[in-house]
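One chain of protein is taken out of this complex; the other chains stay put.
Going by the order they are written in, the chains are A, B and C; count residues from 1 in each one.
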Amino acid sequence: MGVQNPGYWLPVDLSKYGYKIDDLINIIHVFMLILFVGWGIFFVYCLVRFRAKPGHRANPELIHAKGSKYAEIGVAIFEAVILLGFSMPVWAAYKHAPPDKDKAQHVRVVAQQFAWNFHYPGPDGIFGKTDQKYIDEAANPVGLDPNDPHALDDIVDVNNLHVIRGKPVMLRLSSKDVIHSFWIPVMRVKQDVIPGTVFPIWFEPAENATLGEFDITCAQLCGNNHFKMRGAVHIDTPESFQKWLDSKKVSTQPVNAEEEFKE
Amino acid sequence: MSAGHSHDHGHAHDDHAHGHHELGFIRKWIFSTDHKVIGMQYTVTALVFLFFGFTLMMIMRWQLANPGHVIPFVGSMLSKQLYAGYMNLATEGVLLPEGYNALGAMHGTIMVFLGIVPLAVGGFGNFVMPLQIGAPDMAFPKLNMMSYWVFLPGGLIMLASFFMPGGAAQSGWTSYAPLSVINPGQTAWLVGMIFLITSSLLGSINFIVTIIHMRAPGLTMFRLPFFVWAQFVTAFLLLLAFPPLEAAGVMQLMDRLAGTSFFMPSGLWVSGKAAEWVGGGSPLLWQHLFWFLAHPEVYVLILPAMGIVAEVIANNTRKPLWGYRSMVYAAAFLGFMSFIVWAHHMFMTGMSTKISTFFQTTTMIISIPSVIILTALVISLWGGSIRFNTPMLFAIAFLPMFAIGGLTGLPLGLTSSDIHLHDTYYVIGHFHYVVAPGTIFGMFAGIYYWYPKATGRMMNETLGKLHFWPTFICMNCIFFPMLIQGMMGLSRRTYDPNIYQAGLASLKLHKMISWSAWIMAIAQLPFIFNFFVSMFAGKKVTENPWDSTTLEWAAPSPPPHGNFLTEPKAHRDPYVYSPPGRKDDFLPQHVVLEV
Amino acid sequence: MDVAIPCQVKPHPVTGIANGKLAIWLFLASEVMLFGALFSSYILLRTNAETWPRGHDILSVPLATLNTAVLITSSVTMVMAWAQLMMGNFSKGRKYLAVTLSLACVFLVVKFFEYKDKFHHYQVWFNTPTMVAGHEVTTITGHIEEKTDDFIKFLPDPPKGHKAEAGHHEPIKIETSQIKRLSNYGPWHSNFFAVYFTMTGLHGLHVIGGIIVIGYLLGPGAKLWHRDRQFYINRIENTGLYWHFVDLVWIFLFPCLYLI
Partner (left out) sequence: MNNRCWNTTSLVASLTLALLAGSALADGKMGTATVKGKISADGKPTPGAPIAMGADKFCLAANPKPVSPQGKLIFADGTLPYAFVYIKSADGKLDLGSKYTPPAEALEIDQSGCMYKPHVAGMVAGQTMKIVNTDDTNHNIHSLPTKNKSFNFSQPKKGMTKDLVSAETFNNPEVMVHIKCDVHPWMSAYIGVLPHPFFDTTKKGGEFTIKNLPAGKYKLAVWHEEWAPQEIDIEVKDGETVEKDVKLAKK
């Protein structure tokens, strides 16, 4: 397991572009701190200086506080700057500049109460057809069509997402039942998964990302065991990814019952 | 108003004074049409609900600080199976995930709809507003009574839902479909909500008519105390924002009971089998209708508190409010803007760039009027002669608390930073800073401030300070760590945070929060004691113990049925404190200056 | 012992209206938001839907037209009642009020028959395309004659435009195993009927509310006329405003649900 939370602030950022979000968050918080401290000093100063003293009366005249006007205008300008300069470009890049399709790893994510099903296209790179009527919660949770040749080499894993560092990942999110929210904190990516709609999202693990396992969280209340809907993103090297892929290739297992009834 | 009316007032008061025609206990205290009694009914009921909602949270806090441990004191009680099919909150003394969800959903619902709104609007609005505008009562006293008696069953249905088959609602106070349509317990919630919404509608119509039609002579709109303005804007928000939720509630009820698919998309596959709904509906529709109410609702929660704080600050700085008019305009603008920011709660639902641009821009704009009100209140301290009594302590503590709440709204209102912070503890910290140390401090300030008006006796100052300081410290120890937990990536509504790295890494903070919450519970004891004992043992007061200027202090304490002995007239602005050339440092609105 | 409330009867010098009228306008504003939310939901559901039936294919336009006429007439009689009262004709005013009340009841009776028809009308979806009356279909509509665990006896609707020859259609037997879904035209049938029943149902509740208020003003509430004539007329006027609103909602509902 990789260390996700080294301190009492943002979790480690293992994505290529997550720093943009972190920068925005940090800048806003510095601004908030400056504003709050500056404002707080004035506030405390007022409380101390203008406390009631015997024989002293309040001055009913309202001061011409130009400072407040400047402060308000300053706040407005700052908000405009972070809005136009940071938030909107980052959001637009996230929405409108997906990575090159051919260079990315593609995974379908099917959320359900209370698990993440990750559907990889397998060596042929094509997702097999799926249909509800084939769903078997134990053996075929995404409902792969057994008659589709593309489906034969597909890999479905529950709660485990394997990605290669340096390689962009494009996900297509969907939900079987209720609203879930797909969140990988270390990748700074989050998307609600609303049933009835497919949500394409992407992220890119940095080339020097720490290898290991990190949390995938369901960020939207999805039922009684919502908290248990934890997935794991495994950041692999190409080699370790291949190793995992090989381990998954044994798609058929002996169905010998002796083991289960041996006692 | 004609002279005939003022004659009526005098007559009404005579009745009261002689006592022979006094109403019976039931008409006077239970089914009363007197706005003051209804206000007190609302206040007491809301305080009980607040206490109950707080208790629910303390049980959840136990689970978060000590996941999987037997809950002390109440664990065995919650594990008792009351009847076959009863939904237990706990098993073997340990809170269950569904119990946690039920407590969470009900905590939110109770605090917002049964605690703060009834206290801020039903309680303070009802009691103070007619007095402040010099009216004998509300425009529709019977409607006012009905509003309370529709509210109470709504609240009781919510409470009773814990004991109904299927238990209380478990889908969060936001009740997102399709989960809320599938989950047990939601029907009682919806029925309860329809009662509460109806009550709010009756109340808000009454408030608006009263403020427009029943102001005392001379009391122009810009001579109204800021509190009345806050209530005025709030009433409009309730009037216009609640009906869409009522429509949504009816639709969700239809989805649950009549099998319609308003919020159910096609092809749902629930728990291993195809769902029974035909489909074709839209889960997002619920979110839009819900947040169209629930964002204005935020201002319903905060505006009355701002109003109270403005009153208390003006009174205790002994000088007029700075920027009264800009505060009024800001409040009105806030009310208007609150109708067009709702979708900033939905940035993660796959919103397009254009729509998100609109909503994050409106969200940034709506922060400006809040900044104006806050700044005006702080600058009002300048040049004053500040009295640090209990109401004032709560009122000035409101300012930095609301500042933190407001500032932390910024990163949440921007789509890009919201990617990381959405639905984390940061959100919880943010809105609790607005509502708990924010609004509730405002409410406490109001209770300490108007208590002598309602009862004719003061609350004890020492106990008040004993209440304030630990509450203030604990509030911050509870909610500040949440901001950090959210930053660390801890998702909200998580029954057992320990299975996540962010939860494990911040478990110490959870423990700190929980201990602070329990200490804060103890810190409320002086308040409860003070509240009840001062009714009989508090220092007796005349009509104006705080040397205040607004009209409610022209009525006797407590005011009789019909409120004023003689019809008040307003001769000047609301906050004429420390006028030059006068011996007293205040000049009430109703006082006629002898030339 | 009631406190005297200013502007209860006499108009406020600034706004020019009495308390009740201001309140009813505010109430109507909230009602606009209520029905506005429902109409928005309707538009959203309809624009998102793959298929959406035409109201006139599955609902009875003649009955709805009749109901529209009934409601509009009732609005007119409501105004007449108010006008007569304004002229001091108490008994004539009451008569018009009674007519309004009966028209409202007629509306509900017609609505009841419309609803009843929907609950007895069924649609069957087959698992696989099935031959019915010489056509291969996936779904048919009609009435259930007999229902057991194993099969239903189903009387299909005559094809469109062949209403005169309805007698030609014989009931058919459908095995339960053939049926994918069987539903009457209740709110659960499809989103169209969900919208239809929710909106007309809520409108119907408003009509019932109007009946209660008008009934009160006609019966026990009429005593007020003798005590405070203006107050009574105000109440009639405010009720009229509400009644026009209910009428107006129907005037929106009629084309939205039945015509387009």
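Here is the rule we use: contacts are C-beta pairs under 8 Å (C-beta built on N, C-alpha and C of every residue); 3 or more make two chains touch, one makes a residue touch a chain.
Since this is a predicted model, take the numbers as computed values, not measurements.
Visitor: Taking the complete complex into account, tell me which visible chains touch the one left out.
Guide: The omitted chain makes contact with A, B across the full complex.
Visitor: Just to verify: which one of A:Asp13, A:Glu79 or A:Asp157 makes contact with the chain not shown?
Guide: Checking each option in A:Asp13, A:Glu79 or A:Asp157, the one touching the absent chain turns out to be A:Asp157.
Visitor: Looking beyond the chains shown, say which of A:Asn26, A:Asn225 or A:Ser240 touches the absent one.
Guide: A:Asn225
Visitor: List the residues of chain A that touch the chain left out of this view.
Guide: Its contact residues with the unshown chain are 112-115, 136-141, 156-160, 223-225, 228, 250-261.
Visitor: In the complete complex, the non-displayed chain touches which residues of chain B?
Guide: Residues of chain B in touch with the missing chain: 68, 76, 79-81, 83-85, 87-88, 91-92, 94, 96-98, 184, 271-273, 495-496.
As a convention for this text, only the chains that are shown with their structure count from here on.
Visitor: Without counting chain B, go through the other chains and collect them into connected pieces.
Guide: In the absence of chain B, as far as touching goes, the chains form A | C.
Visitor: From the C-alpha centres, identify the chain that is farthest from chain A.
Guide: Of all the other chains, the one whose centre lies farthest from chain A is C.
Visitor: Give, as an integer number of Å, the spacing between the C-alpha centres of chain C and chain B.
Guide: 37
Visitor: Provide the C-alpha centroid distance between chain A and chain C, rounded to the nearest whole angstrom.
Guide: That gives a centre separation of 47 Å.
Visitor: Suppose each chain is reduced to the average of its Cα coordinates; what separation in Å results between chain A and chain B?
Guide: The answer is 33 Å.
Visitor: Which residues of chain B touch chain C in the complex?
Guide: Contact set of chain B toward chain C: 1-2, 5, 8-9, 11-12, 15-16, 21, 23, 33-34, 135-137, 139-141, 201, 204-206, 208-209, 212-214, 239-244, 246-248, 250-251, 254, 258-262, 278, 280-282, 285, 289, 292, 561-563.
Visitor: Would you tell me which residues of chain B are touching chain A in their complex?
Guide: On the chain B side, the touching residues are 96-98, 101, 170-172, 176, 178-179, 182-183, 265-272, 274-275, 279, 282-284, 317-320, 322-323, 348-350, 352-353, 356-357, 360-361, 364, 367-368, 371-372, 375-376, 378-379, 381-388, 396, 399-400, 403-404, 407-408, 410-411, 414-417, 419-424, 484, 487-489, 491, 493-497, 499-502, 505-506, 509, 576-580, 585.
Visitor: Quick check on the complex: what are the chain A residues that touch chain B?
Guide: 1, 3-5, 8-11, 20-22, 24-25, 28-29, 32, 35-36, 39-40, 42-43, 46-47, 50-53, 56-63, 65, 68, 71-72, 75-76, 79-80, 82-83, 86-88, 90-92, 94-96, 112-113, 132, 135, 137, 176-179, 181, 183, 185, 188-192, 194-197, 199, 214-215, 217-228, 230
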